[in-house]
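Only one protein chain is missing; all other protein chains are in place.
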Amino acid sequence: MSEPLLDVRNLTLDIPTGSGTLHAVRGIDFDLKRGETLCIVGESGSGKSLTSLALMGLLGKGIKRSADRMTFDGTELTTASTRRMRALRGDRMAMIFQEPMTSLNPAYTIGDQLVEALLLHRKVSRQAARARAVELLEKVGITAAESRLSQYPHQLSGGLRQRVMIAMALMCEPELIIADEPTTALDVTIQAQILRLLYDLGREMNMAMILITHDLGVVARVADKVAVMYAGELVETGPVGDIFNAPSHPYTRGLLRCIPLPGKTARGSQLGTIPGIVPSLVGEVEGCVFRTRCPHAVMECRGAIPKRQDGEHAFRCIFPDGKRHSEKELTA
Amino acid sequence: MLQFILKRLGLAVLVAFTVSFISFSLLFLSGDPAAALAGETASGEDIEAVRRLYGFDRPMLVQYAEWLTAALRGDFGESYYFRLPVSSLIAERLSVTMTLGVCGITFALLTAVPLGVVAAIRPNSLVDRIALFVSVAGQAMPSFWFGLILIVVFAIQLGWLPPSGTASWEHFIMPTIVLGYYAMPAIMRLTRAGMLDVLSSDYIRTARAKGANERRVLFRHALRNAIIPVVSLAAVQMGFMLGGSIVVESIFALHGAGYLAWESIARNDLPTVQALILIFSMFYIVFTFLADVLNAWLDPRMRTG
Partner (left out) sequence: MADVTSHDRLLDEITGPTPGQMLRKRVFGHQGLLIGLAVVVLLTLVAIFAPLLAPHDPYAQSLMTRMEPPVFMGGTWEHPLGTDHLGRDYLSRLIYGARVSLLIGAVAALISGLIGTAMGVAAGYFGGKVDAVVTFLINVRLAMPVVLVALAVVAILGGSLEVVIVVLGLLLWDRFAVVMRASTMQVRRREYVAAAQVIGASTPRILLSEIMPNIANNLIVVVTLEMAHAILLEAALSFLGLGVQPPTPSWGLMVSEGKNMMLFEPWLVLIPGAVLFVLVLAINLMGDGLRDVTAPENRS
C-alpha cells in the first residue's frame, strides 16, 4: 500500500462563542490516496465545510484547530508556516466553493483571475498563462473560450461561473482538489453536468478529490470512500460499497432511507425521515451525539463510545453491529 | 454606459436649472429688493429710481430669464458693494478656495482610507478604537472651534504656523486640516464598513485559496472593490467642503470665495451672493456627476451593463 496523500488524525475545531466553546468538529480521522475520491456527507452544520477549510488553512481567525496529525504528502499542515501553506494552496491543493455567484471577484475579468492562479505559483509568461487558461476553459466545456477571458463574472451564468471556478482550481494541476458542495447553488439540470465534469477530470488527471455533498445519489456514483458526519463527528467511514450495502451506524441508515433508490424503493412507499434536531455543541459534548434522535438509544449512549473497526470500514456505536438488523427502524 | 451617462447628464442639467432659479429667487425673499438696495435712509422716490434702474419693476420670470442668459455667458451682474463685475470678483477668489478644497479632500482621503483599511483588517484592535474615536469626535467637532484651537496652539503658543492669510503654503496647513477633518469621518466609516464587507466575501476566500499573499488579497482583491463607493462619497464631500469653506476661510482670513460670500452676505450684496450660491452648487453638481461616471467606469457591472 502506498503512502496516503492526505492523512488526518483526531482533527478538532473549536469556536469560542459568547456562551462557551462550540465544539464544531471533534476528533475526526480519515485518509486519502492519490486518485481517490472521498465523499463527506452529512446535513447542514455537521462540520463538513469547516473540515475542508481546515485542510486548506482557510479557517476564520477565531477558530482553533488541533490535530494529532494532518499531513499532505508528508508535510504536516498544522505546523506549516503561512508561507508554506500559501505555496501549497492553489498549487498542489485547490478548492472549489459552494457559491459560484459570489466566489469570483466582480472587479476583474475571468482571464485575469484564471491567469493569476497560475502566475502566483509558476514562473511563466502571461501569454503562456493565457494559453493555459484557454485550454482549461475548453476542457471544462466552455465554448468560445478565447473571448470569455475578457468577460466579467457578472456576464456569466451560475453554471458557467462554476466551470470557471473549476478551471481556476485546475490551473496548476493540483494533486488534491476539495469541492465543497459545488452544485448546490445551481439548477438541477446543471448539477449533473458539473459533477460529471469534476469526476472525469479527476480521473483524467489522477487527482485525489474530496467532494462534500449531502446528495447520496451523487455519492453512490462517484465515491471510492465515504465519510458520514453528524454534529461534528465522523460517525461512519469506509469504502463506498460497505457504506451502501452494510450501513452500520443508525444515522447512516437514516440518511439512506431519506433517498429513493431506483429499483430498491418500492413505488408508492414512504421515504424515511430522521425526527428531532441536532443538539447544541456548545460546552462539553459527551457520549454519542446522535442519541437524541436514535431509535435504539439507551442510557449507556451517554458514556464513551467505542470505535468499531472492520478493515477500512469503521463506525462509532455502543452496539457492536450498530443494530444493523433492527426491526424498529422500519417503522420509525 | 453611454445611455447611463446621458441620463445622468440630463438630471444634472435639470438640477442645475432648478438650483439657479432658487438662488435667483433669494433676491425676492426680502420682499422688495429695491428697498434693500437703496438702503434704510432712502426715500420713496429713491427706491423707485433704483427699481427702474435694476429692472425690478418687470415680472420676476422675465428678470430670471435675463439673469440666467447672462449667467450662462459668465456675466453675473455688478456687485452692489464693490461696483465691479461679480464674475471677476469671484474668479479672483476662486483659486484660493479650490486650492483649499483639493488640499482638504486629499488630506481627508490620505488619513481616512488607510485608517479605515487598518481598522477593518483588525476589528476591535487599538487602531480600530482610535479610528472610531477620531471619527466620532470629528463628527461632533464644531469646525470653527477646532480652527480656533489650532490657532491658539500652533500659531500663538508654539508659533509654528502663521495664524491667518494666504501668503505661503504654510498658511494652508491649518485650514486644510480643519476642512479635511470635516470630511474625514464619513470617508473613514465607509472605507471600514466596505472593507469589512468585502473581506468576508466569498471571492476573498477564493483569492486566499489560490495562494495569494495577504497584501495581494487586501489591495488587489479587497480594496479595489471597497474603494468604489468611497469615490462617490469623496466627490460629494468635496462639494460639501467647498460650501463649508465659508467657515474655515473666515477663521483663517483666507480671502477665497467663501470669505467673499461671508462678506457679501453681511453687506447685503445680493448679486454676489446669488452668483456664489449658484457656483458652489454647480461644483457640487459637476463633482457628483463625474463621480457617478467614474463609479460606473470602475464597476464592471455598470461599465459593461
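Worth a mention:
In order of appearance the chains are A and B, and numbering begins at 1 in each one.
As a convention for this text, a residue touches a chain if its C-beta (ideal position, glycine included) is under 8 Å from a C-beta of that chain, and two chains touch if they have at least 3 such contacts.
From a predicted model like this one, the values you see are computed outputs, not experimental measurements.
In the complete assembly, the contact with the undisplayed chain comes from A:Thr292, out of A:Thr21, A:Ser49 or A:Thr292. Within the full complex, the residue among B:Ser125, B:Gln139 or B:Ser200 touching the omitted chain is B:Gln139. For the chain left out of this panel, the touching residue among B:Val15, B:Leu68 or B:Leu298 is B:Val15. Only one of A:Pro279, A:Gly303 or A:Pro320 touches the chain withheld from this view, namely A:Pro279.
Not every partner is drawn; the one left out touches chain B at residues 11, 14-16, 18-19, 22-23, 26, 29-30, 36, 136-137, 139-145, 148-149, 151-152, 156, 189, 192-193, 236, 239-240, 242-244, 246-247, 250, 261-262, 265-266, 268, 273, 276-277, 280-281, 284-285, 288.
To be clear about the criterion, only the chains that are shown with their structure count from here on.
On the side of chain B, the complex with chain A involves touching residues 201-203, 205-213, 221, 224-225, 298-301, 304-305. Residue ranges of chain A in contact with chain B, taken from their complex: 56, 58, 86-91, 94-95, 97, 99, 102-109, 116-117, 120-121, 152, 154-155, 165, 168.
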